[in-house]
Structures are given as structure tokens and as C-alpha cells.
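Here it is: the structure, laid out below.
A single protein chain has been omitted from the complex, and every remaining protein chain is retained in its original position.
Chain nomenclature is as follows: A and B, assigned in order of appearance, with residue numbering initiated at 1 for each chain independently.
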Amino acid sequence: MQRIKPFDHLILILGALFLITPVVMALMSSTQNAIDIHNNGLYFTPGSNAVPTYGKVLTHRGGFTGDVTGMRMLMNSMIMGIGFAVGKIVLSMMAAYALVYFRFRFATLLFWMIFTTLLLPLEVRIMPSYQVMSTLGLLNSYTGLIVPLLASATGTFFFRQFFRSVPDEMLEAARIDGAGPFKFFIDILVPLSRTMMAAIFIIMFIYGWNQYLWPLLMTTDESFYTLMRGIKSILQVWIGSQIPDYNEAFALAVLAMLPPVTVVVIFQRMFIKGLTESDK
Amino acid sequence: MAHLSLRNVGKTYAGGTQAAVSGIDIEIADGEFIVLVGPSGCGKSTLLRMVAGLETTTEGEIHIGERLVNKLDPAERDIAMVFQNYALYPHMTVRDNMAYGLKNRGESKTTIAERVAEASRMLELGPYLDRKPRALSGGQRQRVAMGRAIVRQPAAFLFDEPLSNLDAKLRVSMRMEIRKLQKRLGTTSLYVTHDQLEAMTLADRLVVLNEGRVEQIGAPLEIYRKPASTFVASFIGAPAMSLLDARISDGAISLEGHALARVGNASGPVTLGLRAEDLRIAPQGIPLAVEHVEELGAQRIVHGTIGAQNIAVIEVGEAAIQDNVHVAVDPDKLHLFDTSTGRRLEVQSQPHQEMAL
Partner (left out) sequence: MTETTIRTAASNRALLSRLRAWYNADTSNPVKRVQFDRPLTPWVFLLPQLAVIVIFFYWPSVQAVTSSFYIEDPFGFGSTFVGTENYTDAVTSSQYASTAVFTVFFCAMVTALSLGIGLLLAVKADKVIRGASSYKTVLISVYAIAPPVAGLVGMMLFDMHIGPLTDLAAFFGHDLRVGIDYGDTAFALVVISVWKQIPYNFIFFLSGLQSVPTSVREAALIDAQSGLRRFWDVTLPLLAPTAFFLLVINITYAMFDTFPIIDVVVKDKPANNPITLVYKVYLDGFKGNDIGGSSAQSVILMVAVAALTVMQFRFLERRVHYG
């Protein structure tokens, strides 16, 4: 056995502190009021202002048109995260199924067509993507927020790897048992993939929830704002104000980080497995 | 229940130059238990999977009952298969695993329930019906795989090395169980294994395959007694038959200069096959230099050399074995093979000139 030195713990504690302190500070400061923060700087202790601050952030109609509340943004972020994750799983499972379990013409060509999308992230084709969306009239819609982000093969890649690891005999037994392509998919393959689906759901939910640039461009109508978009607009209001609403900004940040962090901490094991085993 | 016939069946993989399997002619009677045996890569699994419809058949005809099944889907062939790794559906209970095939064929709920109940009684799976495969031991999984085949009441059972994943002891007991079940159900069976002992004990008839071709078809004892080639001779029986370079000259077989028996075969070099259990240590005979003795309890196997050629002898006595002994064999226990083709040569004996050693 290796000896455990206190030094190792020291480094870990420093590392953990480095990572977690900003989060704690944001959380604590969100329970203070803006003037205190303005005068005293950031807080490490909880204040008494949590209820009014969060209440205001969640229900106050903010923005330029006064249309959007924190609740609304929270809901939009949820729709974005869940919609993206579900869409991704459905599309990529089906595509991976076709690629792994069928013999058909142009299969290899299609394989390359799909996997080329891994080459270029959305950011490098952001301008033309925007133009395409406006041509299609999809600006300010949930479809426009979610569907274009699905145009990447990450999920297909994960599921393809997973399907390849399913023993060949599973299909053979099912065929002898009289299962056709649709039955095999629904009865056997989907139930077999449950763990994989859950892991990918978590990763994709976080990815969708955390989207910033795309919602920024796609939504001018504030009723479609997500929390990430809200952060941008709270900063825009900020400029030029005397005492910015620090506490509200922090409260918004806490709301924006809470769901994904909760999901990751609760499903830690599954999440790590999904991430490290499928990404490689 | 049905007979099965393979007529000149062969397969060449797309892009492959050599046939994986070729010229297979086997007629299997209703209720017969046929074992396909051979070393790995001999094409036995491919052949089985062709019968199942999991591999395409590029040549010849496969009939199950009166039907030509070459172009039929596996599900339409009325067969059931037991896989080496069992291929149980891990997310389904034992009951659902067995019922799945019947459900897909649109059997009624009562029929399914009856058949599953019957099969689980036969296989003593009753207490496990609501468990998932992961909660079962290897032997139990094997039974479920059997159950899944039985409930279908198919024309034929196909077994693809079903016992290879079990430990040695369980393998022996499952072997007997499979045989008993098959006798009771009377279902035509095709069974693939690389284990010659399993093959010998299970089969009504054995099919020995080598490099995609049939070497010999016959009842186990027939194959044991009269192997058709050096390949079969060395594959069937343990320890393997010793194959030695010998000569026939002046109407007698001689091994390393020692005359063995008088035969009427033509003169020239010949491969002589001697089974360890047919040889015995005797006061006189061919001198054997002992190299190593394997004690097996009931018997022991003496390994040694005659000249420069290796040979094994089974000994049942308990006396200490000297470094140099003599071995003897009955002349009617000799096997002769053509040295160039490896095919069996019938010994043309000359009984009146006995030369037992």
C-alpha cells in the first residue's frame, strides 16, 4: 500500500476550494441585498434577503418589454434541456440502429455524411446557420432553438459504439424468435440501452441547458428567453446603473446552475460512466 | 418433428476465394441426434448457422421436412437454437424469455402459459420464472436457453456449442440431461461441438468436419473403430491415436525394423495407427523407451518412443514401469492409412500366419 501523506490532502483541499469558493460566494451573495454588496463586497455568509431576491427574480417582469419572468426563463431552459436531450436520443438511436443493424446500399456513404458533422461545431457556421433559420422562419420558436443543435453526430457515435458491443447472438436469437426490424428495436434494443440512454440524457440535458450563443441569436422575442439569455440581458441593463442589482444577478446565476449541478451530483456514477466510456 | 436433409450444401463468403463449407451431403432422420464435430475453423458452426438461416447458403439445398428452406427467414424455418452464450434477453424475466418467440408467432395466451409451464417443469425452472437472467447461475441460464427452444416445439433443435461456457462438472451433467430431454421429446437435433468426448456421448451419428468438408459420417463407435482418415483417427478418441511411419514389405508390416503382422496389402510406405488402449506392455514385442508416465488413477498413460516416433500406451497394472519395456498389439487392432492421402486402407489379413507379438 502507498502511504497517504497529508500533503496530498492539502493539494486536494486547495483544488476543491479553488473550484467551489466562487460557487459558494455566488450562493451566499444572492441572499444579501445589493447595497450591502456594493459597500462590503462579496459575502461568505448567508443573508436575510433570500426570499425577496429570489421571489423578485422568479416573478418580476423584467426585460425591455416587461414580458419575461425568471419562471418563464426557467421553463424555457427546461424545455431546451429536455427537448434537446430527448430529440438527440431519439434521432441518434434510430440512425445508429440503421447503421449498425442493416445491410443496405450507400450505408458507408451515409455513415461518413453523418460523422462529418463531428468536424465542425456550430460556432464556426453560426452566421449562415442564422440566415438559414431566418429563411425558414424559425427564429423565435422552440423548434428553432432545439432542432438545429441536433445536427451533430455525437449521440449517434455513442449509440453506434454501444450497439456494436451488444452481442451478435441477441439479434440472432430474436430473429429465430420471429422479431422483425421494428420489433427487435422496440422489444430488445431499446430496453437493453436504458442505462446508456440515461447517461446520454444527463450529458445532453446539461449541454442543452447550458447553450448560450444559439439562444442569443435565435430569440429576440423575450418570451423565448432562456436563463442563459437572461444573464446576457441582466448584464446589458447593468451598464450605466448606479448600484447594479448584484444580488439578483447572483440569484439568476444560482438558478441557472442549480438544475444541471443537481443532476450531475445525484447521478454522478452514471454520468461519469456515460462520459468517459462513450466519449473515447 | 421432421427429417432434415442437406444436399451438396456449400458456402463461399462474398469476396472470399475459398469455400468456408462445401459439398455437404447429410440425410438426418426424424428424431435423430446428429453431432457436428471438428476443430475450430472447420466450418461446423457456419453449417449450423446456414441451417438456422443466419448465414446465406450459396450452394446446394437445405430441406427441413418437405420444405426447401434456403430462402426462408430464420423465424419461418421452424427451428429453435441454443447459443453458446445463451443469448438470453437480459431485460426480460425467464418467463418472458421463453414466451417471446411464441408471442411473436401470435400464439394464444393460454397456449403460451401451458407451454412455458410444461417446459419449466421439465427443466425444473419453476422457482426462477420471474427472475432476470442476471440472477441465475450458468447452469440455470443454460436451462432457460433450452426452455426457450423447447416451448417452440420446433421441427429441429440446433445447438451451437451450448456447454462450452460451463465448468467441467456441470458440462457432464448437462450433457446427459440434454440427451435425455431429446430422447423424450423426439425432436431432430443438430449439435455443434469441438469436444470429441461430448460428441461421442451425445450422438446417434457423428459428422466429422475438416476444412469445410465432411471427413466421415457414422455412429460414434463405428467412427472410433474404423476412422476413415488420419484426421478422424487423431481427432476421435483420447489419448489420440498414435500415427507412425511404417512399411509393408514382403507381405508384412514393419515398424522401425520390427515386424508386426502379415498383411496382403501392397508393398511400400504406410501410416500405421495404434490406439493407446489397444497396446499393452508385454514380456516381448517392440522395444519402447519410456519417457513419461501420466497417472490417472484407474489407469496410466505411458508415453515413449519407438525409434524416433512417439507413442502412447494405456496400462492398467500398478507395477513400477521400467525405462525400457516391450509393447504388443493384436493384429486385428491395427489401422492402416495411405501415407500420401491419409485415407484408411483396409487391412487384408492373412489369418493363418498369425504373428502376434
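The rule we apply is simple: a contact is a pair of C-beta atoms (placed from the backbone, for glycine too) under 8 Å apart; a residue touches a chain by one contact, two chains touch by 3 or more.
Note that this is a predicted model, so its numbers are computed, not measured.
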Per the touch definition above, residue among A:26, A:85, A:188 or A:204 touching the missing chain: A:26
Which of A:53, A:129 or A:193 contacts the chain that the document leaves out: A:129
Residues from chain A at the interface with the omitted partner, ascending: 2, 4, 8-9, 11-12, 15-16, 18-20, 22-23, 25-26, 29, 37-38, 41-42, 90-92, 94-95, 97-110, 113-114, 117-121, 123-132, 136, 147-148, 150-153, 156, 163-164, 168, 171-172, 175, 181-182, 185, 206, 209-210, 212-213, 216-217, 228, 231-232, 235-236, 239, 246, 249-250, 253, 256-257, 260-261, 263-265, 268, 271-272, 275-276, 279-280
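By definition in this document, only the chains that are shown with their structure count from here on.
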Approximate Å spacing (C-alpha centroids) for the pair chain A, chain B: 58
List of chain A residues in touch with chain B within their complex: 167, 169-170, 172-179, 183, 187-188, 191-192, 194
Touching residues on chain B, where the partner in the complex is chain A: 52-54, 73-75, 79-81, 83-92, 100-101, 104-105, 148
